[in-house]
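To start, I am sharing the structure in question, which I have written as structure tokens.
FYI, not all chains are in this one, though none of them got moved.
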Amino acid sequence: MAARMKAAVFVGPGRIVLDEKPVPDVGPLDALVRITTTTICGTDIHILKGEYPVASGLTIGHEPVGVIEKLGSAVKGYREGQRVIAGAITPSGYSYASLAGDHAQDGAGTAHGWKPVGGWKLGHIIDGCQAEFVRVPDAMANLAPIPDGLTDEEVLMCPDIMSTGLAGAESGAIKVGDTVAVFAQGPIGLCATVGARLMGATTIIATDMLPERLDMARRLGADHAIDSAKVDPVAEIMRLTDGRGVDVAIEALGLQATFEAALRVLRPGGTLSSLGVYSKDLTVPLGPIAAGLGDHRIITTLCPGGKERMRRMLNVINSGRADLKPLVTHRFKLDDIEAAYDLFGHQRDGVLKVAITP
Amino acid sequence: MAARMKAAVFVGPGRIVLDEKPVPDVGPLDALVRITTTTICGTDIHILKGEYPVASGLTIGHEPVGVIEKLGSAVKGYREGQRVIAGAITPSGYSYASLAGDHAQDGAGTAHGWKPVGGWKLGHIIDGCQAEFVRVPDAMANLAPIPDGLTDEEVLMCPDIMSTGLAGAESGAIKVGDTVAVFAQGPIGLCATVGARLMGATTIIATDMLPERLDMARRLGADHAIDSAKVDPVAEIMRLTDGRGVDVAIEALGLQATFEAALRVLRPGGTLSSLGVYSKDLTVPLGPIAAGLGDHRIITTLCPGGKERMRRMLNVINSGRADLKPLVTHRFKLDDIEAAYDLFGHQRDGVLKVAITP
Amino acid sequence: MAARMKAAVFVGPGRIVLDEKPVPDVGPLDALVRITTTTICGTDIHILKGEYPVASGLTIGHEPVGVIEKLGSAVKGYREGQRVIAGAITPSGYSYASLAGDHAQDGAGTAHGWKPVGGWKLGHIIDGCQAEFVRVPDAMANLAPIPDGLTDEEVLMCPDIMSTGLAGAESGAIKVGDTVAVFAQGPIGLCATVGARLMGATTIIATDMLPERLDMARRLGADHAIDSAKVDPVAEIMRLTDGRGVDVAIEALGLQATFEAALRVLRPGGTLSSLGVYSKDLTVPLGPIAAGLGDHRIITTLCPGGKERMRRMLNVINSGRADLKPLVTHRFKLDDIEAAYDLFGHQRDGVLKVAITP
């Protein structure tokens, strides 16, 4: 009889429950990873609410930190017992999309090799990692060893929010000396603020409605923090930039209001780098894009994955260039994950990210 | 008493008339160019209709081909009598925007050096070239000598529509082997088709509703031409690409319908390169951008200008890589420019571009 | 007893002989391809001469066109009997290098995931394809189906010389309107000429010492062809460009003389794109690089591989944008491959490329 494990399973809109499932089998290219720490993502809350469709019965979670329990027969270059992370996005490496560098749109197994959001598999298309064990597909493309001396919590942001936030800065092609605005300072927005700092932006303006998030933004590198509950962020950013606007605006919430504000503060020729997961059609107002003549760019970015990406994230942490431990504000046992969802989903108690340990 | 000249002047919505004005004075950095051929742009029709604001009394026109009549006191490197073109966009070269390479958003003289659409001066901010003479500002940055042996009509597309159309392809970062769709085959769209061809796209799909424009698209390099009056271009493009979608979609009309269709045919990770001048807010539907997770880019581009850009356009023509003479379908004397506006504005008689000669 | 096949085997410097070997076994990620056509590369001549080290006993050849004979147990998305090519470079898809897009420096299995020239495996590290059968590693990353209607000879240049030649143009970041010089018009140089044309260069200057190669260069897109046996190519190129020099110079031979000439014709800020395989240290003369102050780039490029790259090459052929069949000047049976080496190695009889059929 197959071994059993605990797992957080999506039952239907409004219901993610802790359940028992068989420990996954491992195919030739896979690895089985024993989870030591994982976390809950804002996207999981979208799933919970039924706003982002996944199959009933699926194990949720895409931010694994753990130990290799078992390797597929064709997997080389790793050993059991090794501490690893895998990205939220686990590309095959061999699809047309992946070979072209579009790992997040990996269409392995599809007719054309491209699939929207196809690189996001864990907790989306296949069972995820809010469980005692997770099967990581295409292990050789995805498992990144954790450098000695780093704790689980220190690297817990690497698989998703750090990679996503930094990608927001990268898609903006931020240059040294740029002025950047980051709209919303949830975990992704905070990591975008960190990313802007890492890339050399010299004026970073963070907005949010929660004072503790604005404080964290300042701590992580923002030069200005605007409480958009109190002042109009567009007017304030134009004031701070003496009417010039910003080179890059990063949207990190997924709402029309922030998307539009990001457009309104862009200088001509500027870039809106969008990270949010939207729930409705977006409106692009005519004025801010100069009727189509302003040389603007709107770029959407999904979390980059694969072990090379993870290696870079780990480099950032290991070098001390960024410290993301403060984002872990709460800790739960896997047994209590339903309470963790409740806290995180309602953004109670100043929560930024929760650490879940089986 | 100052010499007088004829000029096409915007009086008010619905009224561009041939009038008489003084021949312009020339400041130290300017050149006076005697127009030998010019043309009417779709944007001029927007101005005529009152959809794009310019000052009453302004001379219209931004596509000059002519002969240097007089040089400003500080202008070096040219001689009177030289045949030249200038781009529709005439950057200063010295604004912050221009020095950063954003010539079309040139903000010379403004507080910050950036100005939306600030590089477009002729027939927009200052008097244009649908006249016997035009003053070209910052002449050293803008006058491009016409290679010997090229006729006015051969180079007439360089100042605007060729530069714009090619820029649509360039903003899409088209790579050799790409599949590209170009929505609408007016003059700009046709030049985008040419641009896609010049950059090495191997499947180029053109759409329009006018059979003669589709014919011209095929002649200029399109592999497929879709009559969107008869078939749904989105469905047809997905069929032609076996469901994969295109790498780059170029919007060349300025309507929600084409903008949205362009998004709907993009593969994940694809780029919508937008050239159209829009008159209303745009809607970005959620599905085609995968809720913000599809790694899409939407890039708007204004015609690049300056003499280096014009030099490249002239290289294309002079090398025979593209032949844009067929776009000139009608010819008028400057005296008859009101009739030319009437024909061009109503797209009668298969008109693509008109040549206007003083 | 294992089936046997014929194969061209490197014995030692000066000796590549037709031999008999077992048909290769297939591991879980591999495919066995029955070769229908292959060819000999200039690099194979380097191997033959002992200038580029490979193990004694290795089957040579890295340009396979064939039919899938057998698929590894973990390979999905293909069927036996399918006509395919694979690139000269067969990346794993899952090494750090490959995931970073540096497929040609694939270091799968090495400590760090990067290995110089590690992506070139066939006929270099593992048995190649001048044989009746070849084992293609990491089949899902490498097998590219041949579009219906294309013959073997039409696609025979895709695996190596077309991909390499085009990459020479791509590494030069050629822009529409550029002036480009291509030094030497062997098969790679001719494909670089084609690549420059595909990317929109408007003045392409080809050099060689053989009149028939200069003729072929003109046929494939060169605007000027310089016989460097008769005139100094540097002086001639500077004359043709009125003293300005070229934007991009492509070196396609692998000698100091062509490397240096390429530097000497570069404009300030220009790019030397180097494709040659060199046999000696190179000298960079001080003058042409303005003592290090000229903003020059020297970029070396190895043939890009992987199925996505091959898909693009096939797109170019299938669309008719380039016709490389004329490069096949001679045909041999595999049984006569030693004669083919003799002809090709001594560049007799106007040979460009030979087609070898088992």
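We just call them A, B and C in the order they show up, numbering each chain from 1.
Here is the rule we use: a residue touches a chain if its C-beta (ideal position, glycine included) is under 8 Å from a C-beta of that chain, and two chains touch if they have at least 3 such contacts.
On a predicted model such as this, the values are computed, not experimentally measured, just so you know.
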With 3 copies placed, total copies in this complex: 4
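One rule holds for everything that comes next: only the chains that are shown with their structure count from here on.
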Classification of the chain B:chain C interface as same or different, half of numbers criterion: same
Between chain C and chain B, distance of the C-alpha-averaged centres to the nearest whole Å: 40
Residues of chain B whose C-beta touches two or more other chains: none
Footprint of chain C on chain B - complex, ascending: 166, 170, 175-177, 179, 195, 198-200, 202-203, 223, 311-313, 315-316, 318-319, 321
Residues of chain B defined as touching chain A within the complex: 52, 97, 100, 102, 104-105, 107, 111-112, 114-118, 120, 242-245, 254, 267-269, 274-286, 289-302
Of chain A, residues touching chain C in the complex: 27-29, 73-74, 76-77, 91-94, 96, 98-101, 103, 108-109, 113, 138, 140-141, 306-309, 311
